[in-house]
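Every protein chain but one is kept in place in this view of the complex.
Here is chain A:
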């Protein structure tokens, strides 16, 4: 991440931090109007806060956003033995998976899927229709027959999708 990108993110961080105490709380995020009308707004905000905490500092902010860095070509040839960078395809998918999986049991159960679906879908769909959609989704992905989607199954479903592009923000250079 280049110096100018860090500076820009920091100025964004400080402009969000209305309390000016160097950390962001949930209210600071909720003040972003576009987030309020994003169906997944609350979950995205929660993803920034580590387990059980109510404040996130700049480091945590950057760390979460680092998942969305585009995958550069020169990184692909990097040393394979080192720790995987945060913005690898697998880590990006893991980030998305964690948004579904609230109870952190590494599986997306039917209920968790239903919750997300209900958030994403208009009010015109009945609960039973939603239930059948959720069942169908699990059925398509489930390979080990446990009626839930594990991380590996999640990855498999999205193998044809260009996740690198869909989960990347390109910053100004």
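One rule holds in what follows: a contact is a pair of C-beta atoms (placed from the backbone, for glycine too) under 8 Å apart; a residue touches a chain by one contact, two chains touch by 3 or more; residues count from 1.
Quick note on the criterion: contacts and distances are computed from a predicted model.
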Protein name (UniProt record) of the chain left out of view, among "dolichyl-diphosphooligosaccharide--protein glycotransferase", "Transcription initiation factor IIA subunit 2", "Hemoglobin subunit epsilon 1" or "Sodium/hydrogen exchanger": "Sodium/hydrogen exchanger"
Touch criterion as defined above, residue of A:11, A:90 or A:143 at the omitted chain: A:11
Positions on chain A where the hidden chain makes contact: 8-9, 11-12, 15-16, 29, 32-42, 44, 48, 65, 68, 96, 99-100, 116-129, 131-133, 135-137, 140-141, 154, 157-158, 160-161, 163, 166-167, 169-172
